[in-house]
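What follows is a set of notes on a single structure, which appears directly below.
Of the protein chains in this complex, all but one are displayed in their positions.
So that you can tell them apart, the chains are marked A and B in the order they are listed, and the count of residues begins at 1 in each.
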Amino acid sequence: MPRVARAVWTGIAPVYPVVVALLAWEAFARFGAANPRLFPGLGAIAEQAIVLLRGHQLGPHLGASMTRVALGFGLAVVTGVPLGMLMSRSARFGRTVEPLFSLGYPVPRIALYPIAVFIFGIGHTSKVILVALECLYPIAIQTYYGVRSVNRLYIWSAQNMGAGPSQVFWKVIAPAAAPHVFSGFRIALPIAFIVTVLTEMVSSTEGLGWLILYASASLVQARVFASVAIVAVIGFIVDRLLAVLRNRLIFWEREPVLVAMR
Amino acid sequence: MNREGAVFVAVLALLWQGLASAGMLPGYLVSPTIILGEFVSLARSGELLRHSAVSLYRSLTGLALGAGLGVAIGLLAGISRRVAGFSEPLVSLTYPVPKVAFLPVLLVWFGISDMSKILLIALSCFYPCYIAALYGVRAVDPVWVWAARNMGARPGRVFFRVIVPGAAVHIFGGLRVSLALAFILMLASELIGSSNRLGLGFLLLNADAGGRFDIMFAAILAIATLGFAADRALLFIRRMLLAGYTVSEDVAHA
Partner (left out) sequence: MPLVEVEHLSQVFVRGDRRIAALDDLHLTVDEGEFVTVVGPSGCGKSTFLHILGGFIPPTEGSMRIAGRDISGPGPDRGVMFQELALFPWRTVFGNVTWGLEVQGRPPAERASIAERYLDLVGLLGFRDAFPLELSGGMKQRVALARVLAFDPTVLLMDEPFGALDAQTRELMQEELQRIWLRTGKTVLFVTHDVEEAVYLGDRVVVFSARPGHIKAEVPVQFPRPRSLEVKKSQAFLESRNQVWDLLREEVLKLREDAATREGAGE
């Protein structure tokens, strides 16, 4: 009996806190002193979620947001990875662009969004730029660390075996730095998602963030919660997909602990 | 800052100023001298102080709340598997969610007051500190704990004298991220939700609406300065508290 119980427990363990939290929510909604309009129960939320999903509203907005996430993230990768590599290869270059990080990092780059909207309009571009700007930091920094921490003995072994500089780069440095570089991606992708939703909430005509604001304008709280829940699930799925991809590509190392994240 | 970096910044600033003076820049790219002038005038009139104070109040209160809870629960989760078993799934589930999405909800529950913004900031600041505290505790070498117990220290003592200091480096890393988040969400909430016509985000929006790019850039400068100063202050505190640990402040942060 204990063995069966233990197996069941392992299956339930990751899920039960969520269940408890949801039950607590439902309990508070029903028996708490809250106004049901302000604090809807799970049933009402689920209802509104279904309406949202069925009404074909989600599709185009999801598409718009994901496009922005992809473009912004892609732009950050294309600029950030070479930037990080150059910083690590050339100490002089690293020192020159250092202000970008020491000055730029603690500054909320979202402050530039209103101007970006003025210059580039309310569509994709202003948001993509901001997403790229935010994602640049973790990607460049992690790439820098990744390349810098490549074990010297790997490079020496490769040179010993007759590899030229380009072979050393593609066949040794790239795979050796890959775990760190991917860490940067793992940190940056949720940021891309968050910044996209954020900018869409500040000013946009479409997108998941806009959808949330639109729902809140209707004054039906359940609808707001439904849209937030949907956005939450999407964000979670995107993150998980990247984790799976990471474990397939970087099969020789466990995922390191990520302390620096948003 | 090092020499090459300073040169880089100086060159950029001079280039900007030069192009602006020559009239080669579009109207919204105001020259640095004008920005500085507006900044000073806003400072003199006390407006800057008013808005900065409100923004700072919101950010720091939210930070204190969120980081405090995050560190406390993270430490607990680090030493107790049962607590971790409960908190970990919830945290990893909600971590990739844009917390800013909760702003409309908070606005309805708590109105257009500061409370909604503070709670949003607290919600966001919770995560990095929780994670940092949790992994900070886990990173404490068990040998240290055993050595302390061996010398007769009771669990409470061990916690405060061994585990917390041991996790401190990680915790400061989390604090740093949370601090940056606090400012970002302060701005975001002031840009999205109504802000009682107070706050640097409001200043920014107002200037945007009025087409006053000089004020916009001055506000951005104020925000940048505040963020930078707060980060430096935190680093200073860290240096004071953690003197003697291996703490290297180089290009990469956190």
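Following the convention adopted for this analysis, a residue touches a chain if its C-beta (ideal position, glycine included) is under 8 Å from a C-beta of that chain, and two chains touch if they have at least 3 such contacts.
Nothing here was measured: the structure is a model prediction, and the numbers come from that model.
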What shown chains does the left-out chain touch? A
Tell me which of A:Ala163, A:Val220 or A:Leu242 is the one touching the absent chain. A:Ala163
One chain is left out of this view; which of A:Gly74, A:Gly123 or A:Pro175 touches it in the full complex? A:Pro175
Contacts of subunit A with the missing chain: which residues? 151, 153-154, 156-163, 167, 171-172, 175-176, 178, 250-253
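One rule holds for everything that comes next: only the chains that are shown with their structure count from here on.
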In the complex, the residues of subunit B that touch subunit A are 1-9, 28, 85-90, 93-105, 107-109, 124, 127-128, 131-132, 135, 170, 173-174, 177, 179-181, 183-184, 186-188, 191-192, 204-205, 208, 213, 216-217, 219-220, 223-224, 227-228, 230-232, 251-254
Along subunit A, where are the residues that touch subunit B in the complex? 13-18, 20-21, 38-39, 87, 92, 94-99, 101-103, 105-108, 110-115, 118-119, 141-142, 144-145, 190, 193-194, 197-198, 201-202, 209, 212-213, 215-216, 221, 224-225, 227-228, 231-232, 235-236, 238-239, 257-262
